[in-house]
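Okay, structure first, notes after.
Omission of a single protein chain aside, the complex is shown with its protein chains in their original locations.
We just call them A, B and C in the order they show up, numbering each chain from 1.
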Amino acid sequence: MNTVDLNADLGEGFGSWKMADDNALLDIVTSANVACGFHAGDPSIMRAVCRRAADRGVAIGAHVGYADKAGFGRRFVDVEPAALRDEVLYQIAALDAFARIAGSKVRYVKPHGALYNTIGHHEGQAAAVIEAVSDYDRSLPVLGLPGAAWLRLAAEAGLTVVHEAFADRAYTPEGTLVSRRLPGSVLHDGAEIARRCVAMATGHAITDSEGGELKLQPTSICVHGDTPGAVEIARLVRQELTDAGVTLTPFAP
Amino acid sequence: MNTVDLNADLGEGFGSWKMADDNALLDIVTSANVACGFHAGDPSIMRAVCRRAADRGVAIGAHVGYADKAGFGRRFVDVEPAALRDEVLYQIAALDAFARIAGSKVRYVKPHGALYNTIGHHEGQAAAVIEAVSDYDRSLPVLGLPGAAWLRLAAEAGLTVVHEAFADRAYTPEGTLVSRRLPGSVLHDGAEIARRCVAMATGHAITDSEGGELKLQPTSICVHGDTPGAVEIARLVRQELTDAGVTLTPFAP
Amino acid sequence: MNTVDLNADLGEGFGSWKMADDNALLDIVTSANVACGFHAGDPSIMRAVCRRAADRGVAIGAHVGYADKAGFGRRFVDVEPAALRDEVLYQIAALDAFARIAGSKVRYVKPHGALYNTIGHHEGQAAAVIEAVSDYDRSLPVLGLPGAAWLRLAAEAGLTVVHEAFADRAYTPEGTLVSRRLPGSVLHDGAEIARRCVAMATGHAITDSEGGELKLQPTSICVHGDTPGAVEIARLVRQELTDAGVTLTPFAP
Partner (left out) sequence: MNTVDLNADLGEGFGSWKMADDNALLDIVTSANVACGFHAGDPSIMRAVCRRAADRGVAIGAHVGYADKAGFGRRFVDVEPAALRDEVLYQIAALDAFARIAGSKVRYVKPHGALYNTIGHHEGQAAAVIEAVSDYDRSLPVLGLPGAAWLRLAAEAGLTVVHEAFADRAYTPEGTLVSRRLPGSVLHDGAEIARRCVAMATGHAITDSEGGELKLQPTSICVHGDTPGAVEIARLVRQELTDAGVTLTPFAP
């Protein structure tokens, strides 16, 4: 039987500002990457999202980011590893409180935006994130892209590493993401996106950017929630996966 | 045998900015009110202070405040109780992570500055603080001034209430603080401050602002660390208490 | 000939977060209250809104607020008047730079949210705002509600005072706003709102909350942009005013 996890970024409003439709997404995904108040989110949003996620059996992940709301965590900040480690630990712990009072707990960690990209190659910041996770709870899995430097270091440090794929991104023949700067790097057609997700979840190949076959076997598939039409696409992905007999379930215990 | 706790506000720097001499104070006090990154403090300061406090057997308290670094938490913010509750919970949980990796834990909660003053009478915000503490850990004591509305509500909610007195403040015959706007409200003479602390800790009366006798029996005495000469005064208080046979020990288990 | 100004709050996004549809509103209003980066807005939003406003002949006003993005400037902060004065001056000056490089200038000042409400009665903060405006440019008009303490003080200080009315708010027989906590305080029917605006702009009475007649003669009418359907209502207001022969033009020179 095929199973897969669907994850999305949630809780990314701030005060009076909204981002994605959190409630709609929490009816679709099985894992919620919840912003922790540094790149986005605030304590009341964290409480509300954790409550609703727990009620629906959606696994709560700490979506840790740079302390940069003005940049939404999307720009590299050359923060010292020791400071970054402490910032990441702070975020995980704060979110965990809201998860726990909702009857759940933080079940994994997924870095956000520029931090996610940076620790794909920046070993100092990668080690900082890993040290924070290890400090907080060595049993917490980390979620990221196959091939990322931080996942290699995380595995070496004894953390559980979980691989994800992006539902709406084009892949090179080597299995890496096509740069967002290139045409065709982001897919917009819901039916095509859903088809690719079904292929990934059932052990089949998708078409890479050169027209070849590429077999990705992600444990989790990331869908987006903050672009126009995103919720409808995510819903279609879920529907097509279910129709294909794939069981949607959180990867985290 | 007389015992008393000495508490002080610590970890109130921010990034490159310093406030009190944390290290010196951690050799003097038995309880550290540690800022949680909202009115002051940052993750790396929190880690360092918790580590040093734990090493010295100093109890770690969550010094929760308004999210207002520009005002150092010293000005009232009319934040909605539900939002305040979530902000306080966030702060306690984040600090607790640093306390725990240092081998300790958050052992009590003491609100800071304008929040401390406000919940002396503002029942909506008082209830918010109490709810946050209850949400996080109903066994956590709360530390405050006798007569404060929030302590009455905390007791009603089943929390453990601990009373403190201020080493360097004048008291009215009714046992309330003389307003800072009045002359003589703050004492500056170290010897006098130490004498009053010894009186408080040994069951004797101090002189109130009208010249009468006032018996305060605080479980904890708050000394300041952020004014000129403050560390020397705190050290003298400790010395005189010890010399008078008073045992200095954290109130929190 | 009847003339009136239409004003709305604009530029209230922050980084990746959006608020109202600024571009649509800039085709409707004649004065733009532009957020200055304290309660909302950021430098790039300020530049973009000023550019578009200038291109359309929309007057640019400094929409100054408390430094409180988490609260969107909607909660009272008990900031010292001297500090508030400096914060308001800072905001006006920063916005003026963007207005000037767009070929315009800041033409008036309108406080935002909780600051606007507070200085209706808090004379210390009122004086702070007035001092900031006077410091920057004594010829700048200030825009507010008739009867507000700060407008009285502004007039006494020699500033030009301009009165506004709210398109979608119920009024008491005394001409004050019905509290938002009461039912019926906010109108939602576009046709009714537009009718009331036409009455105000043409010297006729509107119906007050007791069913009586109330004549308001605002120089400017404030329409909202951040609620569902707000842009459509604002467009209808503009259309009905124009159809009634009212000339829409900025009040500020």
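The definition used in the following text is that a contact is a pair of C-beta atoms (placed from the backbone, for glycine too) under 8 Å apart; a residue touches a chain by one contact, two chains touch by 3 or more.
Computed from a predicted structure; not experimentally measured.
From the options C:Arg47, C:Arg152, C:His204 or C:Arg235, the residue with contact to the unseen chain in the full assembly is C:Arg47.
Only one of C:Ala82, C:Ala191 or C:Ala205 touches the chain withheld from this view, namely C:Ala82. Among the residues B:Lys69, B:Arg85 or B:Arg195, only B:Lys69 touches the chain that is left out of the figure. From the options C:Ala24, C:Ala97 or C:Leu214, the residue with contact to the unseen chain in the full assembly is C:Ala97.
Contact between subunit B and the unshown chain involves residues 13-19, 42, 69-72, 74.
Touching residues on subunit C toward the chain that is not drawn are 37, 42-44, 46-47, 82-83, 86-87, 89-94, 96-98, 101, 135-136.
Seen from subunit A, the chain kept out of the figure touches residues 67-68, 70-71, 75-80, 114.
Just so we're on the same page, only the chains that are shown with their structure count from here on.
In summary, the pair subunit A and subunit C forms a contact in which both copies contribute largely the same residue numbers, shared numbers making up over half of all those used.
Spacing of subunit A relative to subunit C, judged by their CA centroids, is 41 angstrom. Listed for subunit B are no residues, as none touches two or more other chains.
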